[in-house]
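All protein chains but one are shown at their positions in the complex.
Per-chain residue numbering starts at 1, and chain names A and B are given in the order in which the chains are listed.
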Amino acid sequence: MPTLFPKDFKSVIEALLFVSGEPLSAQQISGILDVDEQDVVVLLKEIKADCERENRGFFLLEIAGGFIFSTRAEHAEYIEKLIKPRLNTLSQAALETLAIISYHQPVTRSEIEEIRGVKCDSSLNTIMERGLIDEAGRKEAPGRPILYKTTSEFLKYMGLKSLDDLPKIKKDELQEAVNES
Amino acid sequence: MPTLFPKDFKSVIEALLFVSGEPLSAQQISGILDVDEQDVVVLLKEIKADCERENRGFFLLEIAGGFIFSTRAEHAEYIEKLIKPRLNTLSQAALETLAIISYHQPVTRSEIEEIRGVKCDSSLNTIMERGLIDEAGRKEAPGRPILYKTTSEFLKYMGLKSLDDLPKIKKDELQEAVNES
Partner (left out) sequence: MVYQVRIPVFEGPMDLLLHLLDKNEVDIYDIPIALISSQYIEYLSMAEEIDLELTSEFLLMACTLLSIKARMLLPKRRPEGEEILEDDPRMELVQKIIEYKLYKDIAGDFRERELNQSKLFCREIDEAGLLKQFPPANPLGNVAIADLLAAYGKVLRKIERRREVMSIAREEITLQDKIDEIIYALAQNPGGLSFHKLFTGLTQRSEVIVTFLALLELSRRGLILLRQNKLFGDILIYFKDFKGGLESAHTVS
């Protein structure tokens, strides 16, 4: 049971927009807050005006029936400086997912998660977005899950002629690797 | 070549904090903006004050050696309707293991077990898979056992600025506390 004053609703809406990676519609917000959709629209307009007046680092963008905070084009050069080094490397999670796919392909998401012991939706997205993996049809199994494989881009940038060039991992070497590091 | 006025720097810093996803230190920001670190600190203080004064949906949190925007605790009930709340909390065993590692790092498994008086394999696995600890090489001792240390994810998870922010332990106060209880 919300006991917030209207002023606080604006703050909650800002918070929702802030954490959401996807555009939020006035209808969605009104459902979460249990507030009239018209009131939400008014508050969204206020938030938009606040961002402009105070020249904040981001503004409220209206797209496809939803609202999302977005950074300003004139700040792109600084954002690039921050982000470039990070895009130039893969996170440990993405690297592990890529390693599993390269040695086990074609492989389903749940098989990867089984091996890693954790969820990997986001790291799959990342390496897919980079064009390092691609879908490879569906597995003939219940639910017909999607299979993943590495791409020719992956081979090219790894400097490999084919998948056969991937360093072989022998059972006992593997065991040593397990024992050593 | 930045042609922005100081006023705009504040906006850029907000933008960087907005996209980063990771805590940013004043030093990092000063490197990206090519602005004196002291000036960045002043601007960060202003941003912090702005968020409070205007009761925005997020505030500037100082954590894990940097600054990051975070939503307010009092809005959690609404945000959890949009985003799945964080995974299950840690068990008592995992928390005790983490407590010992945070004060003794780098530390081996058997050193932790010596203090807890029970096996720790399973809690070590849990906190390792959640990225709260990492391996820190091997101890120069018989069997060359693996050493463990906490990660910056640990600082974030516990809301600590740095390891110096851990609750202080004074040996004699501690003994008094034990006597009393």
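Just so we're on the same page, contacts are C-beta pairs under 8 Å (C-beta built on N, C-alpha and C of every residue); 3 or more make two chains touch, one makes a residue touch a chain.
These numbers come from a predicted model, not from an experiment.
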item: Positions on chain A where the hidden chain makes contact; value: 15, 18-19, 21, 76, 79-80, 83-84, 86-90, 92, 95-96, 98-100, 102-103, 115-117, 122, 125-126, 129-132, 153-154, 157-160, 166-167, 169, 174, 177-178, 181
item: Residue ranges of chain B at the interface with the undisplayed chain; value: 18-22, 61, 68-73, 76, 79, 83, 85-86, 89-90, 92-93, 95-96, 98-100, 102-103, 115-119, 121-122, 124-125, 128-129, 156-160, 166-167, 169, 174-175, 177-179, 181
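Just so it is clear, only the chains that are shown with their structure count from here on.
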item: Centre distance in Å when chain A and chain B are each reduced to the mean of their C-alpha atoms; value: 22
item: Touching residues on chain B, where the partner in the complex is chain A; value: 7-8, 10-20, 24, 28, 32-33, 50, 54-58, 69, 71-72, 75, 78-79, 81-83, 129
